[in-house]
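The other protein chains are all here in position, but one chain of the complex has been omitted.
Residue numbering begins at 1 within each chain, and the chains themselves are lettered A and B in the order written.
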Amino acid sequence: MSDSTGEDTGEATADDGTGTGADAGTGADAGAPRRARLRIWRGDGPSGRLTDYTVDAHEGEVVLDLIHRVQATQAPDLAVRWNCKAGKCGSCSAEVNGRPRLLCMTRMSLFAPDEVLTVTPMRTFPVVRDLVTDVAFNYAKAREIPAFVPPPGLGPGEYRMSQEDVARSQEFRKCIECFLCQDVCHVVRDHEENKESFAGPRFLMRAAELDTHPLDAAGERGMDRARGAQEEHGLGFCNITKCCTEVCPESIRITDNALIPLKERAVDRKYDPLVWLGSRIRRRRRDD
Amino acid sequence: MSNVARQTWDVVVVGAGGAGLRAAIEAREQGLRTAVICKSLFGKAHTVMAEGGIAASMGNVNARDDWRTHFRDTLRGGKFLNHWRMAELHAREAPDRVWELETWGALFDRTRDGRISQRNFGGHEYPRLAHVGDRTGLELIRTLQQRVVALQQEDFAESGDHEARLRIFQECTVTRVLTEGGVPGGRVAGVFGYVRESGTFLVLDAPAVVLATGGIGKSFKVTSNSWEYTGDGHALALLAGAPLVNMEFVQFHPTGMVWPPSVKGILVTESVRGDGGVLRNSAGRRFMFDYVPEVFRAQYAADEAEADGWYDDPEHHRRPPELLPRDEVARAINAEVKAGRGSPHGGVFLDVSTRLPAAEIERRLPSMHHQFKQLADVDITREPMEVGPTCHYVMGGVDVDPDTAAATGVPGLFAAGEVAGGMHGSNRLGGNSLSDLLVFGRRAGLHAALHAGGLAPARRPRAGDAELAAAEAEALRPFGGAEPAGGGAEPENPYTIHTALQRTMNDLVGIIRRDAEMAEALERLAALRARAERVAVEGHRQYNPGWHLALDLRNMLLVSECVALAARERTESRGGHTRDDHPAMDPAWRRVNLLCALPEPAAGVRLTRRELPAMRADLLALFERDELARYLTEEELT
C-alpha cells in the first residue's frame, strides 16, 4: 500500500507531452521557483467550493509554505490552523489529494511538478472555515477515558519502573494529537452516527497506554480498562483495517501495538472461557 | 454590548503551555474556579517543541548532584545576572515538580534501577535532565493536559459538569488585561479577548490573571518559535502598567536547521551534542576548542582526546566545549561562518553520524532523525547536519516577585514561564526552561489563588463599559473605518509589516549588535508602528488570520522596541546580548537591570535602571572567590 505517485506523473504529464524532462525546476540550487497549482476548499461552514490558486514553489518547500504564500499574496483571510511548522504540534492536519496529512510535513517534492494539489479540510469533523475544522469531538472523547490512577502508597519520587515496562506506553505517548487517525477512520468518517459510541483510534490507544502503564492502579479501584474499551469506547467497531497506522505522522503502530493488544485483552476478559476460569480459580485460591 | 460573552471566574490563566497549565492546576487544586485561555488548541502549546529535558537535581545518575550545584550552574549560565532568589527557588523545587508529574502519569526514560534517567546538557555539571527521548516537552504538555482532564473528570463526577471549576477556552486570544478604572497599574479586573472560531468577543471577569504566554520569537526572521510567540503577555503586562526586565537578553540557540529555506530556524536539539555530536567547520576542524572563554577554561576540555573521554568517564575528563552554554556556542558558529569556514548553506556541520551507531542515534534522537529525513532529505545516521543560530528564547520578561510571581506594579497580575523575567539572567541553560515553567507556574497559580481567594466577591474590581468599548474598538480597527491619520495614505497589509519587522530585528538587533544598527532599528520600528496604525484586513471576523496578525503586530512592535532600547543601552556583552562595539563583560553592569515600561501609552516605551538585589551570603558562599572575582565588582567582593 505504498504511494503510487508514479501513476499521477503519467496522467499529469499526458497533456503537455513532455514526459519526465519536465522536472527542470527541481535542480540542485534554489534557482527559479516553479509555479504550483493548488485547489483549496474555501467556505464558511459546510457550504463552499474548491478554488484554484497558482503560486510560486521553491525547492524544499512543504504544502503549508504554499498555503501561507497564498495567504500573504492572494487570500489574506484564508483560514488554516498551524503552529510549530515542524511536525511536533499536530495542528495543521488537512487532506491533500484525498489523503489525511500534516500540511507542514508534506513536501512538494512528493508530487509531480505539474500535478494539481487538492487541499481540503479534514472530512470527518465539522468545518469552521476553509481548512479549519471543529475538532471538539476529540476533546470530548478524551474526557471519557478514565485518567491515570496513581498507585496508593507510593509518593512522588518513589516510583520505580524499568525501561522495558514503560517502552510500550511511551510509544503511544509520542502521539501529537493531530487527529488524522480520527479523521481517516471509516467508523466515524463514513458513519456520523457512530461518533456517539466510538472513541476513535487515538483514544482507544490512550486506553491501551494506561492499561500497559506499569503502575496504573485502575484495577485496584475496580476499573477494567480493556473491558471498558470494549463496552464503552467502541473497540468492537474497529475492524483493524489499519488506516490509522497508515496516516500516523509519528509512525506509531496504532493497530499492531495498541488496538490489537487491547482487543486481545478484551478477549481475555469477555470471550475466553479458559482465561476466565483460570482467573476465577486463582482468585478463589487467593481468597482462601 | 452586542456579541460579547461575559463570564466570571476566580483566576484566569492566559496561555496553556507548561507554565499556564501548571498554574491552572494549582489554582484549581486550591479550590478556585479557574479558566485557561489559549491561543491554539489545547495541547498544542509551544512547550511541545522543547526536546532535551527538564533540569532537576534529583541525583539519579550522579548522586553528587543537588540543588546547590544546579543553582551554581544556573548562575554561571546566566553570567550572574539572574535574580538569585528565583534561581534558588527553581533549583530547590525542580525535583519535586518532576516527581509530581509521574504521579499524574508521565513516563520518563528510566535508569537501570528504575528511577528517572537524566542526561547531560550544556552548562550542567552533572547529568541532570529528565527526558523522554527527544520529545520531553510533548510529554510535559500531555501530562499536564491529562491532569487537567483528570480534574475535570472529578468535577464531572461531583457536579455533572466537566467545566464547573476548570475550563479551557481554546483558540481565544487576549488583547487586553482589564484593570480597575481602566488605568495602568490599577487592580486587575479580568481580560478581554476574541474567539478565533467565531470572531466574537469574550470578557472574563477575574481578580487574578496569570500571564503564561511564552516568548517573542516571531519578531525575528530566523526563529525556532511558532506563530503564537508574538510577545502577547509581555505587551499585555506593559499595557496594564507592569514593567519588563532584561529585555535585551535574547537567546539564539546555536543549532537550528539552515536548509531548506522553508524550515530555516527549526530547532535541532542540544541533546545531539549532549549525546556525542560535534561541531565542525568546512575544513573539518572541531572549532569549539578555539572558543572556550576564560571564565570557562577550568571546566572544559582542551583537546579532542580529553573531550571524547568525558562521555564515558566524566569523573576524570573535562567536558567537551560543544557543551558550553548556548550563547558561547552560538557566537562561535556565527564567527566561523563570518570567517568563511561555513557549510554550503551558511551554517556549520553538526555530526553525530561518526560518533554513535545508527541504531543508537535512532533510539536516542528519534524526532531529529525523522525531522531531517522528512524535511531536508538528510539521514543523520549517515551524514552531518547543517546548523546555524536561531532565535529561541527571551530571558527578559515581566518583572515579578521571585516568591509569588506577582508582576510589579499591578495588583492581581502574575506571570510565569518565558513571559516572566529574571530567573535566567542573561542566558538560560538548556533544560532550565521546562523546570522554570513548572516551578513558577505552580507558584503563580498558588499566589493567584491566594490573591483571588482573599478578596470578598463584593470587593472584586470590575471593568466598566467604557473600557470594554475601548478594547472592542481597538480590536476592530483593522476592519477599516479607521481613516488614516496622514490623510490619503494607503492601507497596509499586516503580512508585509510583519515581514519588515522580522527583517529589522533579525538584521539589526540580532545575535551581534552595534550601536548604529540599533539606532536604525529604533527608527525603523517607529516607522513600522506608524504604518501598523493603518493596517487593514479583508473578509469577516470568523477565523481570519489576517485580522489576528494585525492584532498581534501591536504586541510584537511594543516588545521589539523594548528589546532594541535595552540592547542599545547596555554597553557591554553578556550572555544573550553581544555588542560588537563593547565586547567585554563589565562587572559594573552586572548589578544593573534595565526595566522597560509604558507609563504613557501614547508616548511609547521608556527605559529605567534598577539595581539587582545583592545575593544572600550563604548562596554567595557556594562559589569560589576566584570565580566570583570574574563577575562581581571589587566593592561587592569585600
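The rule is short, and it goes like this: a residue touches a chain if its C-beta (ideal position, glycine included) is under 8 Å from a C-beta of that chain, and two chains touch if they have at least 3 such contacts.
Please note the rule applied: contacts and distances are computed from a predicted model.
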Between "Succinate dehydrogenase", "Osmoprotectant transport system permease protein", "Hydrogenase-4 component F homolog" or "YciI family protein", choose the name on the UniProt record of the chain that's been left out.
-> "Succinate dehydrogenase"
For the chain that's been dropped from view, list the shown partners it touches.
-> A
For the full complex, which residue in A:Val187, A:Ala229 or A:Ile252 touches the chain that was left out?
-> A:Val187
From A:Ala32, A:Ala140, A:Ile240 or A:Leu277, residue that would touch the chain that is not displayed = A:Ile240
Contact residue for the chain not shown (choose from A:Glu95, A:Asp114 or A:Glu250) | A:Glu95
For the chain that got dropped from the picture, name the residues of subunit A it touches.
-> 1, 3-5, 7-8, 11, 41, 43, 45-48, 95, 97-100, 115, 118, 120-121, 123-127, 133-134, 162, 164-165, 184, 186-187, 189-194, 212, 214, 234, 236-243, 246-247, 253, 256, 260-261, 263-268, 270-272
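FYI, only the chains that are shown with their structure count from here on.
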Where the CA atoms of subunit A average out and where those of subunit B average out, how many Å apart are those spots?
-> 29
Can you list the residues on subunit A that touch subunit B in the complex?
-> 30, 44, 58-62, 65, 71-72, 76-91, 105, 107, 128-130, 132, 134-135, 139, 142-143, 146-148, 150, 154-157, 159-163, 166, 169-170, 173-177, 210, 213, 216, 251
Per the touch rule, the subunit B residues reaching subunit A in their complex are 40-46, 48-49, 58, 95-96, 99-100, 102-105, 107-110, 113-115, 117, 132-133, 135, 138-139, 142, 146-147, 149-150, 152-153, 156, 162, 170, 197, 226-228, 259-263, 266-267, 367, 370-371, 374-376, 493-495, 537-540, 542-547
